[in-house]
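Shown here: the complex without one of its protein chains, the others still in place.
Note that the chains take the letters A and B in the order they are written out, and that residue 1 is the start of every chain.
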Amino acid sequence: MILEFLNMGGYGLYIWLSYAFAALSLISLYYVSVKKLNSIKNIEHLYRSEKVKEVSASAQVSKF
Amino acid sequence: MFGIFKPRTFFNLANTSIFWLKIVLVFALIVGLILALVLSPIDYLQKDTVRIMYVHVPSSWISLFIFLIIGTSSFISLIFKLRVFSVYAKSLAPIGLVFSLISVVTGSLWGYPTWGTFWSWDGRLTSMFVLVLTYILYVSLWSFIKNYNSAEKITNIVGIVGLINIPIIKFSVEWWNTLHQPASITLTAAPTIHSSMLAPLLIMFFSFCILSLIIFLIRYKYEIINFRVNKK
Partner (left out) sequence: MIFSKSTKKRLKIFSLIAIVASVIFFFIYNNLQKNVVYFYAPQEIKNLTNIPSNKIRIGGLVKEGSIKKNNNTYVFIITDYKNEIFVEYNGLLPNLFIEGKSTVAEGVLKDKKYFIASTILAKHDENYMPPEVANSLKKDKLNK
């Protein structure tokens, strides 16, 4: 029965390839987007800690 | 008046809504896929290949719709200097690109068993190919031009010029003799798709819309933070 379902009346190859391509490309788009956001969040975090250090190191750069 | 367009308002909205959107997406996608792959009947001529349509048609609609937004946003950004609209367009473009690619690939995979060919240069297929190229150009211009201001200006122009292609894609099947069939769902007439096939199509379209929205919010967040980090 499962084989019959996968076969899709002989058109299984085209149907599953279509769904697989759509799924793979959408999932990778999602993960790339999330990864990009996370990477920049880390940068912002680093930037903040650097800024704190800089400020504490020299009070003169208060303009910054 | 433009309060909702302010990044901060949008930002807060994004953070709270992504969670709920994900829950809606999972439910819609499960229902949609079960309907599309199991419960919906076969077509009297295409047999099971009609199931490819449930991915192909929503992807095409979304890729067209997103480009419509990109074009309009580019116009608003370029003329009225509401520059946040460029950020909307920039965040949407990769989503539109992926959906246009899905549309072309699934279309070919449907075309081979139905038409007898993967590809043919008729009006619809050619104009859709041009849309994919426009998306690639738009996305790559953003990544290749390092200066933010000039990248913004050039992509705005590409977005507006690319807008011409949208009515061509839409009406290609009416203006010219094409291999591609005319639209089954129009605003003016009753759909020529049986209701048992219309249901999975619309649910899949809804899921793809929600997914696009989620990815858009994530990318928009990235672009805004990126912009601020670069500015400092």
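Just so we're on the same page, a contact is a pair of C-beta atoms (placed from the backbone, for glycine too) under 8 Å apart; a residue touches a chain by one contact, two chains touch by 3 or more.
What you see is a predicted model; the values in this text were computed from it and never measured.
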Going by the touch rule at the top, give the shown chains the omitted chain contacts. B
Touching the left-out chain: which of B:I18, B:A183 or B:C209? B:A183
Using the touch definition from the top, which of B:V24, B:I154 or B:I193 touches the missing chain? B:I193
Give the residue, chosen from B:W115, B:Y148 or B:F227, that touches the chain omitted from the document. B:W115
Per the touch definition above, residue among B:S17, B:Q46 or B:T72 touching the missing chain: B:Q46
Which parts of chain B face the unshown chain closely enough to count as touching? 41-46, 50, 53, 75, 78-81, 113-117, 120-123, 161, 164, 175-179, 181-184, 192-194, 196-197
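Please note the rule applied: only the chains that are shown with their structure count from here on.
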Whole-Å gap separating chain A and chain B, where each centre is the average of the chain's CA atoms: 19
Using the touch definition up top, name the residues of chain B that touch chain A in the complex. 37-38, 42, 47-49, 51-52, 55-56, 59, 94-95, 98, 101-102, 105-106, 109-110, 112-113, 211, 214-215, 218-219, 221-222, 225-226, 229, 232
Listed in rising order, chain A residues that touch chain B in their complex are 5, 8-12, 14-15, 17-19, 21-22, 25-26, 29-30, 33-34, 36-37, 40-41, 43-44, 47
